[in-house]
Each structure stands twice: as structure tokens, then as C-alpha cells.
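A short write-up of the structure that comes next.
Only one protein chain is missing; all other protein chains are in place.
Just so it is clear, A and B label the chains in written order, and each chain counts residues from 1 on its own.
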Amino acid sequence: MTYDETTLAQLAEDAAAIIARYPVKRSALLPMLHLVQSVDGYVSPDGIEFCAEQLDLTAAEVSAVATFYTQYKRRPNGEYQVGVCTNTLCAVMGGDRIWDELSEHVGVGHDETTEDGQITLERLECNAACDYAPVMMVNWEFFDNQTPESAKQVVDDLRSGKDVAPTRGPAKVCSFTQVSRVLAGFEDGRADEDQGAGAPTLAGLEAAKEQGWKGAAK
Amino acid sequence: MTDLVPVLSATWGSEQSWSLDTYTDAGGYAPLKKALGMEPGDLIQAVKDSGLRGRGGAGFPTGMKWGFLPPDDGGPRYLVVNADESEPGTCKDIPTMMSAPHALIEGVIITSFAIGCNHAFIYLRGEVVHVYRRLLQAVREAYEAGHLGKDIHGSGFDLDVTVHAGAGAYICGEETALLDSLEGRRGQPRLKPPFPAVAGLYARPTVVNNVESVASVPAIVDKGVEWFTAMGTERSKGMGLFSLSGHVTRPGQYEAPLGITLRELLELAGGIREGHELKFWTPGGSSTPIFTQDHLDTPLDYESVGAAGSMLGTRALQLFDDTTCVVRAVTRWTEFYKHESCGKCTPCREGTYWLTQILKRIEAGRGTEADIQQLLDTCDSIAGRSFCALGDGATSSIISSVTLFREEYEAHVEQGGCPFDHAASALFDYTDTPATEEAHA
């Protein structure tokens, strides 16, 4: 392994904390791979070895898991993972067009990273925000009701170093490594940050209000 | 007209709706105290009596699932919450957990108490980091408030909750694949039997329940079985979140009694977008056979939707208007299934690979009449042959769309291309240029 002593010590400490959450230590593998991404910006071969040694697995068993899940990246990821949903509903509502324009604008294709290392583009599958279609995710924060223009603006702002807030989520989009650390199960203190619930989330509530809460009163 | 019944969604509009204080102020965690005073067996009976059926898609009676656990042998037993919401069109659990995570946590505690579980897990899909933040915080708050940990509120009941983030795999929504994934493996479905109730997580008795199912438990405990059974239809009791998306004026979450119709929901949601008509829709996500205008008055309960040839699924109503090319829609779904096939069994792995290629050719105008039959034949080699339901789901939209819209497939073949203007389907204006839709990797 090529981790320096400090990094390795921190990794080992974090891994121990993750392992402690589970009755059987192998369960720690998925969060530990997120942890590796929070250090290396992707699942590095060193990270695979680290996980294998911590969990008494072979490297093949770890890579078997790392290559099964799409959130694990095999090459250094951009600072911002920008995903455009092109599953049916978002695609039809305009996601395909957003993807086309954004990809042309940024100059990279699916699972490719800009030369400045800022942006990795990805065609996403459904991200469970269909009522906000077309949807874009930046480092797994919601960017709802996108248009080609709004999507390009987000990416431009990110590349120019501006803080960018998602439509629903924290005050600003964090880096890929920071978000990976959250996904490893370490809180970052941003849970209370909020941009409002969004109209579709509250649409039924509004309609019920208009009905005078007849149903709920029963 | 069926009235909406905001129960889970009732507090979503409140200030800091996700916080423990907001939830508690709205009466939250009172049901927990009530439940802790009950016999676990009585809780299970109440949920059985309520008729609550799994809200994750399959609709299996929740109380019965709990009842399948073998008698206590002194070893651990687990509750695992399926929060891997990934079925295309499904978007109800994410807002639930984002806006009111404590409803889920309270449901987890009551359910765990009922089934004798001392360590529960919430398996959340990894691609929703803010939801994860909210869940982690809610669990922490619940520990701090004494709702979790040792001897909860002096009841002698101990419970730990671990919130676990997945890493991107639709198949993990299948409960045994989810368990393998939670054990740190590839999320591939397990053989059944043994069922999770007998040998689930770490080969111990395990209940796997959907977020909405578990979150519904506190309300049942609080308001009573009769309140719950008063809603819904004879065999589909209670309320559920109906997620409207697509070409609808006001998409979103509508919490209503099961059995409400799309016509009623559309009325509440302002109808199909102006100037257009409903063409086809999914009643319960992309794995359910598509419906058309003919099904506007089909009661959205398990039995009626089933009788009409589809499945209630997750009540993910994806609505597509007359601008939408059904071949395009189905092709994209099929690409999704190919992308998400775990690879374990032949029919799903190879079948989705084949179907995708045929559909893409047809959509691009390079198909033949024989291809349309081949689609059906290949679907026949997948449906009912695959290891888990993903394979079946992959064929649903194809078989139903060929049945309902065969002429549209033929038009692609005859015209040598797609007869639709894709730009017309989008929610913003642009001029359609030749598609550069590349394959999903």
C-alpha cells in the first residue's frame, strides 16, 4: 500500500468505527468503499487492498463488490459528479436534451471527467425524484426541474468555484470526497440545511388543504 | 370523489419538518410509548388486523410477514428497512425520509419491539446523500431522546439502529439481494427458501419491510385498527402515497386511500398538461404493465389493478401524454433493466441484452416486422424463467406496449424511424435535432 502513515492511521480508525456498527464485520464493506472514495476520490487498488485486509477478504472478493455498484468509481473522479437522469420519464420530459447539451457544453461523455478534474458526467438511472423531472444530481444532491440552460449554468458555476445550492438539500454542494465521507456514515453537520421541501412533495398536502382536510378529519 | 388523507405526509410542510421537535410537537413518539405498554404479540395482531400490506410493491400482508418469524431461540433477529427506492417512477420514500425521518424511526422502534429485534437496519440507496444526513441525524436525536439505546423509556427493551448507505444497484430493492448487499456482498438475490423470516440477515430470522409500511405502523398504533381499515377497499386497506409524475399539471405526492382512481387523482393534480391527452401510464412503476385512458377509472388497489392486467406496485403513476413515443419509452426502460440486471441468471442477463438491441434497432427505424415477434418470444423466454422478479419486470412494459400499441412499433419499422417529435414531449422548448442517444454503459 502506498498510503502514508497518517492517512493509513486515519483510515484504520474510521474503518474501526464503521465495523463497530455491524454484528458481522463484512457488512462494513460498502461504507468502507465509500470511505476509500472519500480519501482517494475513487476506489483505488490500494483501497481495495485496505478493505480486504481489514475484513479478511481476498482482493477478488472486494473488487467483486466494488465493480457491482455504480457509485464506486474506478478512476479518479471529478470534484463534482454531475448526473443527468435519462431514464424514461426524465428523458421524455427533456432529460435527453439536457444530457446532449450538457455533454457538448462540457466536452465529455458518460463516465468521463473534464481535464481540469472538476466535472465527471454520468447518465443516471432513476433517482427517485420523478415528480421533479427532469432531474439532475450533483454529488448526489437534487437539482430539480432542470432545463439545458439551468444545467449548464450549474456546471459553469461549479467550475468557476462558486458555491452552488441544490434545489432540495444543503446550503451548498460539497465535494465528491466530502460527500463520500457522509456516505461512509460520518455526519457532516449539514442535515438541518434546507432549501424548502419543493412543490411536488407538498402537492398532495396543498390539495388536501383545498379539500378542507375532509379525508383526514374522518 | 375520494378525499386525500395526509397521514405520513401531514407534517411535511412544517418548519424544520425533519426535526425531532417538530415531529414530537405533532404527536410523534406518543404511539411509541403506547406500543411499549402493549404485548408484542398484540402489536403483531393489530398490524395483522389492520390489513396493512407491504408498500414496497409486492403488497404482502405486513403483519403476516412479522408472524412468520420462528419462535425466539435466544439468538438475534433483525428488522431491515428497505429504503432502496429505485424503481423508475417511484419517489415516495425519499420525500418521506427527507421530510419526516422520525416517522420511519418511530415505526422501526415499534416494529422491532413487536418482533423482538434489538438491532435494526435501514438500507438506504446511496444516491440521496441529504436523505442520509437526515436519517443519521434523526437516529442520533432518537438516541439522545432515549427512544433508542438501552432500556428504552424504562421498558427493558434495547434497540440499536444502523443506517446503511448502498452504492447504486436497483436490484438491491429485492429483499434478499438487499440482505446480501447489507452483508457486504454483491447485491444478488438469494435462493428462497430459506425465506428471510427463517434465515435472513446473517442467516438469522429477519423481517424486511418497506419504508412506507414501517412508517405507517405508528399511526395504526395511535389511531387504531378501525381507523385504518375504514380506509381503502375490502382487501386493500388504509392509505398510501400516490406519486404522480410526467405530463401532469401538478406532479407530486398524493396520500389517499387505496382504491382511489387516476381520474380522481388527476382532478386533484390539475389534469394532464394543458392541450394534451393521457396516452399511457404505469400504475406502479416501470415493472408494471402499462395502462391507457381505458384504465382511468380502475380503482388503484391491489385486486382491481391486478384484474385489469397490471400491478399496483409502488403506486408510481408515470403519466405520458400523446406526444410520447411508446417505443422510445419502452426502449429506455429496457436499457435500464439491462443496466441493472445483476447478471446472476441467464434469462435476465442475456434476455435484456438481446431485447435492448432489438428495441434500439426498431426505435432507430432499423427494425423488421419479425423483430416485433422476436421481442415477444424473447420476453417469453425471460418472464417466469428468471431467478427473481427483475426479469419479469423487464418484460412488462414490452409485452403490454406491443399489445396496446403494436401499430406504433410497426410505424417505426415502416417509416424507418420514429414518427414522433421528441421535443414536443419535453417540458421546455427546443428544436429536435437528430438524436444522439447513446447506449447506457
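Note that in this section a residue touches a chain if its C-beta (ideal position, glycine included) is under 8 Å from a C-beta of that chain, and two chains touch if they have at least 3 such contacts.
Following the convention adopted for this analysis, contacts and distances are computed from a predicted model.
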Which of "NADH-quinone oxidoreductase subunit G", "Lipoprotein", "Autoinducer 2 import system permease protein LsrD" or "Response regulator" matches, in UniProt, the chain that is not displayed: "NADH-quinone oxidoreductase subunit G"
Residue of A:76, A:117 or A:212 in touch with the missing chain, whole complex considered: A:76
Identified contact with the non-displayed chain, of B:36, B:142, B:244 or B:342: B:342
Selected from B:5, B:32, B:169 or B:211 as touching the chain missing from the view: B:169
Those residues of subunit A which, in the complete complex, touch the missing chain: 1, 42-46, 48-49, 52-53, 57-64, 67-68, 74-76
Residue numbers in subunit B that touch the chain omitted from display: 169, 186, 188, 191, 338-347, 349-354, 357-358, 361, 374, 377-378, 380-382, 384-387
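Note that only the chains that are shown with their structure count from here on.
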Length of the line joining the C-alpha centres of subunit A and subunit B, rounded to whole Å: 20
Contacting residues of subunit B [partner subunit A, same complex]: 2-7, 9-10, 12-13, 16-19, 76, 85-91, 93-95, 98-99, 119, 125-130, 132-134, 136-137, 140, 162-170, 181-187, 202, 230-231, 241-247, 250-257, 268-269, 286, 316, 318, 320, 324, 328-330, 332-333, 336, 339-340, 342, 422-423, 425-428, 430, 433, 435-438, 440-441
Subunit B-facing residues of subunit A, complex: 21-24, 26-31, 33-34, 55, 64-65, 68-72, 86-89, 91-94, 96-97, 100, 109-111, 123-134, 137, 139-142, 145, 147-148, 166, 168-170, 179, 182-185, 187-188, 190-192, 194, 197, 199-205, 207-208, 211, 213-216, 218
